[in-house]
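Sending over a structure as structure tokens; questions will come in a sec.
With one protein chain withheld, the remaining protein chains of the complex are depicted in position.
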Amino acid sequence: MSARDIILNHLRTRTDGAIPVPESDFSVMTGRGWDHDERLARFEQLITSVHAEVVHAQRSSWTQALAAILHDKGIKRLALGHEHPVACEARAGLAEAGVELVDPAREIERWQREQFERVDAGLTSTGGAIAETGSLWLWPTPDEPRRLSLVPSIHIAVLDSEAIDETFFDVIEAHGWARAMPTNALLVSGPSKTADIEQTLAYGVHGPKELVVIVRHGAD
Amino acid sequence: MSVQTYSPREFHRQAHDALGNPQIRANFRRAMDGLMDKRGDAFSDWDVETLRELGANIRLRALAKLPDLLEQLEANCEANGIKVHWATDGDEACEIVSDICARHEAKSVIKGKSMVTEEMHLNAHLEAAGIEALESDLGEYLVQLNEQTPSHIIMPAIHLNTDEISDILHEKTGTERTRNVDTMTAAARAQLRERFMAADVGISGVNFAVAETGTLCLVENEGNGRMTTTVPPVHVAVTGIEKVVEHLRDVPPLYSLLTRSATGQHVTTYFNMINAPRQAGEFDGPKEVHLVLVDNGRSNIYQDDELLDTLRCIRCGACMNHCPVYTRVGGHAYGTTYPGPIGSILMPHLIGLEETQDLPSASSLCGACGEVCPVKIPIPDLLVRLRKEAVGEGRGNVPGAGVKRNKKELAAWKSWQWAATHPGVWRSGLTMASKLRALMPAKLAPWTDYRTLPQPAKTSLHTLVKRHHAKRGQE
């Protein structure tokens, strides 16, 4: 018998018989009743409390805010996608910004050290955000691969203010995650941190040291 | 590298050493007070009892359906390209992991924090096979550099203070001595970035495995978990079989309970949900992902309705944070992978009661643990159950049951039972105790090492009541 058979058999021939299946009431996980402004306020308060930066911009002119952030932080090499509308607008908006735009759509084995050492920041779109916890959610794609929001020391994330849901439970249910999950789904709730040294908070451990969220307001 | 070892058989001596170490006492007191406060603050605006009830339900539902969910998890993982392996015990699991490493000619492995791999002694196994296993979680990294094992399941280096950490980093990695936490963190970041790039295989644990979608969920703050599971070309995830949940929607309540109970956080920096290896057309992520399902005694625990509750655990550490015993002796004194209350109810099943016979009794049954457990494990009741098994009056279905069978103690309790079921004898005994109280020794160690001995009263309550009612009868 394989280990699999042994284990499953042992579980299925339970000495004390079948375990009654309890009902679960999820109402405590949803229905917060926060309007758009309150969601935005909660999101911002929570994510900035863990040292993320939030920059507000108009939908029509957000790439100017992006250019300013790059300039202020001395970012010279920015990795970003090609196909997502956010990436396309960014590329267009940064054409004259004097920033080298790095292409992540290549086998990572070919440029790993470059990504670790010579890319100052990664820009990604986001699927949305969660007000209750101050979290962004991302579904990486070939255009915006997983490491884009992980390896460069600065992660710049673009969030539409209408895309903030109340709770994580709401995100999963409302967006039908159970129907089809991507290779990797992520919640990002701030720059990397640790409290392992005598419970003193320190930022920038292994993930990005800085997280900047550009919140876009206004209709498309 | 030899690791400083503790043994559960040496609990009394290890506890003695810890109690006499002011550094340990101070570190743990301060750390546990902080963690208790943080948990209290995190739940203050929540309906915590409703959430705990939901968490308990979700875990029980998963356990009720466990074999089916494991099959569903396997099917969905495999359909997505994650190879699933099963291991009846820790040694088998180690073999599976080292075989994967061998197939890839791996020389070095980077690890995200995983208590089950500690339980399996995976690092030692890999090193014996000539494979370097480096911990990437900062706390685990420090503990590994210091040649120790973790002393807490969430905060592995909680027994170390800032100066001790600075010394470790200086002595083992040449980092300049400093009290600046940011400087030390930056040094560790730089050291580990090289190791992430160089690793042949990344090994992680799993916080929740979702059967419905074949998703492996990992909870972390540092980013080393994402690095471990995204950078190396091969990712091996290891989990106990009980960590499955049924639906994706079961995850948010458990995630929220975990972060608030463990560190008082409303959410961790990252929540990483892995479904597949690098797909055609994708440019990063591991090309191979493996999931190792480890039994190692869990299916035994599963058989018994009372003991089953042990498997609800989501490894938050709140029980040890609130335990007055753990706070005073620290994690190493227990000498087990999992210390504190959860350790005392789990380890006997994993390594037997012969090894762990002093642990179930190392509790005053104060109940602080059960009160905060996010999935409502009745820990004090389980401690009593294990004590019953240890003296051989249980069902005998825990390895090492009966190890504390002791003719003298049994005889003493039988005498007590006889006296307590023969009230006339009992009352005579009360009278005797009163009459002989002057003869009671002043020293009755171990009680009198710390306290004076109370004297039996001149007259028992039985007698006082008789007189009292007689007097009232006369009024």
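So that you can tell them apart, the chains are marked A and B in the order they are listed, and the count of residues begins at 1 in each.
Following the convention adopted for this analysis, contacts are C-beta pairs under 8 Å (C-beta built on N, C-alpha and C of every residue); 3 or more make two chains touch, one makes a residue touch a chain.
Going forward, contacts and distances are computed from a predicted model.
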One chain isn't displayed here; going by UniProt, is it "Aminomethyltransferase", "L-lactate dehydrogenase complex protein LldE", "3-isopropylmalate dehydratase small subunit" or "Potassium-transporting ATPase KdpC subunit"? "L-lactate dehydrogenase complex protein LldE"
Omitted chain's touching partners, listed by label: B
In the full complex, which of B:S7, B:T173 or B:S364 touches the chain missing from this view? B:S364
Residue positions on subunit B contacting the omitted chain are 12, 15-16, 19, 324-325, 328-329, 361-368, 370-371, 381, 384, 386-391, 393-394, 404, 409-410, 413-414, 416-417, 419-421, 423, 426-427, 430, 433, 445-457, 459-466, 468-469, 472
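One rule holds in what follows: only the chains that are shown with their structure count from here on.
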Go ahead and note the Å separation of the Cα centroids belonging to subunit A and subunit B. 30
Subunit B-facing residues of subunit A, complex: 2-4, 6-8, 10-12, 14-16, 18-26, 28-29, 46, 50, 104-109, 112-113, 116, 132-135, 142, 145-147, 150-151, 167-169, 172-173, 177-178, 181-200, 202-208
Complex contact set, residues of subunit B against subunit A: 27, 30-31, 34-35, 47, 50-51, 54, 57-58, 60-61, 63-67, 70-71, 86-88, 92, 136-139, 142, 155-158, 160-162, 165, 181-182, 184-186, 188-189, 192-193, 196-197, 212-215, 221-224, 226-227, 230-231, 233, 241, 247-253, 255-256, 263, 266-279, 281-285, 293, 295, 299-300, 302-305, 308, 397
